[in-house]
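I'd like to ask you about the structure that follows.
Only one protein chain is missing; all other protein chains are in place.
Every chain is named by a letter (A and B) in the order it is written, and numbering of its residues begins at 1.
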Amino acid sequence: MNPFELHALKQRIKDIAFRVIAILGLLFALCVLILLLVNVAADGLGRINLQFLTSFPSRHADKAGIVAGLAGSFFMVIITAAIAVPVGIGAAIYLEEYGRKNWIGRFIEINIANLAGVPSIVYGLLGLGLFVRWMSLDRSILAGSLTMSLLIMPVIIISTREALRAVPNGIREASFAVGATRWQTIWHHLLPISFPSILTGIILAISRAIGETAPLITIGALTYVTFLPKNLDSAFTILPIQIYNWVSRPQQEFHENAAAGIIMLLVFTLLLNSIAIILRNRFSR
Amino acid sequence: MYKVETRDVNLFYGNTHALKNVTMGILEYQVVAMIGPSGCGKSTYLRLFNRMNDMIDGVRIEGEVLLSGKDIYNGGTRVEEIRKKVGMVFQKPNPFPKTIFENVAYGLRINGISNKKFIEETVERSLKQAALWDEVKDELKKSALALSGGQQQRLCIARALAVEPSVILMDEPASALDPISSAKIEELIWELKKKYTIIIVTHNMQQAARVSDKTAFFYLGELIEFNDTKELFMNPKHERTQNYITGRFG
Partner (left out) sequence: MTTHLDTELDRLKNEIEEMGSLVRNQLGKSIDAFIGAKKELAKEVLFQERRVNAEELKIDRDCENIMVLFNPVAIDLRLVFAAFKINSHLERMGDHAKGIAAYASKLTKPYAAELLTPLQLREIVDHIDDMIASNLRAFKDADTSSAREIFRHDDRLDEWNKKAITVIGDYIRNHTDEVEGMLNLASVVRKMERIGDLNKNIAEEIIFYVEANVLKHEKEKI
C-alpha cells in the first residue's frame, strides 16, 4: 500500500467515523424527544376532554381546566405578532435596503444580534420597569404582549434581513434599471420574493413567544384567573404559567393536569406552525 | 453632438480611484464596445450612464456625464427619469419571478400606465424587437423563469425596450449564454442599433469586434484607446492595447 492509498484509507475511516457520531447524536436527540412525548402522553392524555378545555382553574384538580391560559396565550400571541411583525420587518427593511453599510449600521447589527441572545428574564425586567411601572399599564395583557414583542423582535429583524439578503441582487438592479424607485422595488419584488423566508422567521419567533414563561412571571401575570381577557387592560395568564403552577403542586392529580396542559401547548404550537407553513408553501409555490 | 459623453470623469470607491479622467463621446445610433481586463473600470464606466453606481456606498464622482447634452448628475433630474431613458441589460439574465407579460409590462406599470390596450401593444412590440415574440406569444402567462437562459436574456432586453429608452447599456449580455443564444443577442444588437445607441461591455473580444462600430480599451481605470473597431483590432495605436487584444498581457 503506497502512502497515497494509506492516506485515502485513513480519510475514509474518518469519514465513516464522523457519520456514525452524527447519526448517534441524531438518535440521542430523537430518543429524548420521544421519551418526553411518551411520558407526557401517558400522564396527560387521559385528562384531555371538553371539561378540561373549557374550565377555569380550580382547587379541585378534576374540575380545573386551561381555558384561561389558552385564551391568554392566544390573545397574547396575536397582539405580540401584531406589534412585533410590522415593526420588525420595517426595521429590517430599513437596515437592509435603506441604511448605509457604515460603522453605525454594523454597530446596530451587532446589537440586534446580541439582543436576540439576551436571556428572556432580562426582557421581563425591562417590561416590568418600562410597561408595567413607567407606562402604568399594570399587569395587563398589553404589557405582557409588548414585553413579548421586544423579546421576539430581534429574531424577526434578523430573519427578515437574511431573507432580503437572499434575494438576488440582479432583481434589485433589474427593477432600478427600468426606473423603479426604492420603495417600488421593495414592495413589488423584494417582499414578495422573500415572503416565504420572512414567514419562516415569524413562525420561529411566535413559537418562542408561546413557550416563554419567565418574562411574564416577572411582570406579574396571574396564575389563578377565572375570567377571560376582555380588553387590552385585562389581567391574564398564559398556558405555560398555568402548567408551571400545576407542576409545583404536591398532588398527583395536578401533575396529570400539567401533562395534559403540555400536550395542549404542543398542539397549539404545532397548529400555529402548520398554518404558517401552509401559508409559506402557498406563496412560494 | 454626442448622445452620451463624459468629460474628465473621476470615480472613487472610498480610496480606490476607479476611473481616471475619462473623456469620451458616443454618437447616436452607434454601438460602442468596452473591453479591458477585469477590474479595469469598464463596467463602472458603463454604470455611470444610468447612475447605477449611486447604489454603492462610498462612491464619489467628479466631472460631467452628459446625456443628450444634459449633465445627469446635476440639474435636478430624478434618477428614475434617467433610468427610463437609459435602459440596461445585465450579465446574468435577471427576469422578475413573474409572468413573461408582467416582466415586460413592469416598466410601464410603475410609470402609472394602466391602459390595457397600450400595455398589450407595447409588450408585443418590445418582444418583437427583442426577437422573442414568436417563441413566447402563446405562453405570455407562463413564468419567465421557465424560459431558457438565452430567452430570459432577450426577455430582459424586451423589458428594457418597453419604456422606450434611447440608450441601452449592456453589461456582458452574452457571457452567461451558450454560443447560439450569444449569437442571437449579437444579431439583436445589429437590429437595435438602427433605433438605439448601445454601449456594451464584453470580455469576448471577437464579440466586441463583431458587434461594435467603435471600441474603447480600458486599463486600470484609464481610457487607453478609443477608436473605430476595425482600426483598433487591426492596428492598435497603443502597445497596451496591442498586448491585451493579442493575448500577451503582462
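The working rule: a residue touches a chain if its C-beta (ideal position, glycine included) is under 8 Å from a C-beta of that chain, and two chains touch if they have at least 3 such contacts.
Keep in mind it's a predicted model, so treat the numbers as computed, not measured.
Q: The complex has one chain that is not drawn here; which of the drawn chains does it touch?
A: B
Q: Would you indicate which residue among B:Thr16, B:Asn115 or B:Gln206 is in contact with the undisplayed chain?
A: Answer from the full complex: B:Gln206 touches the omitted chain.
Q: Touching the hidden chain in the full complex, which residues of subunit B are there? Just list them.
A: 205-206, 209, 233-236, 241-242, 245-250
Everything below uses one rule, namely that only the chains that are shown with their structure count from here on.
Q: Averaging only over C-alpha atoms, locate the centres of subunit A and subunit B and give their separation in whole Å.
A: For subunit A versus subunit B, the centre distance works out to 47 Å.
Q: Can you list the subunit A residues touching subunit B in their complex?
A: 100-102, 168, 170-181, 184, 188-189, 192-193
Q: Which subunit B residues qualify as touching subunit A in the complex?
A: Result: residues 50, 52, 55, 57, 80-81, 83-84, 87-88, 90, 92, 94-97, 106-107, 110-111, 156, 159-160, 162-163 of subunit B touch subunit A.
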